[in-house]
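Below is one structure, written out as structure tokens, with a few remarks after it.
Incomplete set of chains, arranged as in the complex.
Chain lettering (A and B) follows the sequence in which the chains are written, and residue indices restart at 1 in each chain.
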Amino acid sequence: MAMLQDSLRLTLEGARVALEGAERRAREMGVPMDIAIVDDGGHLLAFARQDGAKLGSVAIAINKAHSAAIRRQPTGPVMEAGAPNLVLSLGLAIGSRAAQTPIRGGLPLVFAEQVVGAIGVSSGTEEQDTAVALAGAEAFGAACRAEPAEQRGFEAIEEDE
Amino acid sequence: MAMLQDSLRLTLEGARVALEGAERRAREMGVPMDIAIVDDGGHLLAFARQDGAKLGSVAIAINKAHSAAIRRQPTGPVMEAGAPNLVLSLGLAIGSRAAQTPIRGGLPLVFAEQVVGAIGVSSGTEEQDTAVALAGAEAFGAACRAEPAEQRGFEAIEEDE
């Protein structure tokens, strides 16, 4: 037990690596997307609406990212015995006042088994949204693994300033 | 008939007995939980988010407790012939502006057949949430029964002051 625990905080630079990975995948697919990156408290860090992406998906992309962050799991319906539980899925969406969405396309950003943020994608089908979110999460994970750990330390930050 | 009736009011101390009973059960299960205790008007008295419990379940735990208190019954879907009635369950959630949730995990706190408050638990499955809420309600009931009645009396209060 302890009053404080060591933790990792997602930076704007880290958020942009995830954002760019997702944008690239959306361009390859030819489906313009709304893409949001939030920190582990669900607060927006970076956002891009690609030309042609739906206006109505801006809030949904942010909501998916927020939802995946504060629930520490991908967005989507609650499944029971292989089928979506409608009461639970929609009940959670209503009960959380839309802080949880039962629509797929939100994924946690994970490093060293810690959820440090999330990506939310909207404007295509659920499959397209999820594929683009996955590309963002994978680009983020690959870049994190390539980054020397000492770059994250408080000393390193102090030296920079 | 009478203009006023004797009643029992849940205290912070009583709320904490329920909270601790629920926390203990969650630790035994290894599932960190968001746990809320409200009074008989549905107003928050005590809350704890155990380390690792979902951020997105904070509002849901409070909502479950609130819902169980103001409806004087456990939360959950409206059942008809053994199956949840979707329109009724979700319609009540929407129509009450989320003051009633169709998700299980909210239970009234009862003493001497009077609902004096409620407990709401969220972050696990509905079964886990309900088991933890039940442990809180049982710890509360056991402690109430063990308490000499004169400690609650109006005379006792006057003597104290």
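Convention: a contact is a pair of C-beta atoms (placed from the backbone, for glycine too) under 8 Å apart; a residue touches a chain by one contact, two chains touch by 3 or more.
Remember, predicted model here, so these are calculated numbers, not experimental data.
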| item | value |
| --- | --- |
| Homomeric complex, total chain copies (2 given) | 4 |
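In this section, only the chains that are shown with their structure count from here on.
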| item | value |
| --- | --- |
| Fitted rotation between subunit A and its twin subunit B in degrees, CA, nearest 5 | 90 |
| Complex interface listing, subunit A residues touching subunit B | 5, 41-42, 67, 69-72, 86-88, 90-92, 94-97, 99-100 |
| Contact footprint of subunit A on subunit B as seen in their complex | 51, 54-57, 59-60, 63-64, 77, 84, 86, 89-90, 93-94, 98, 101-103, 126 |
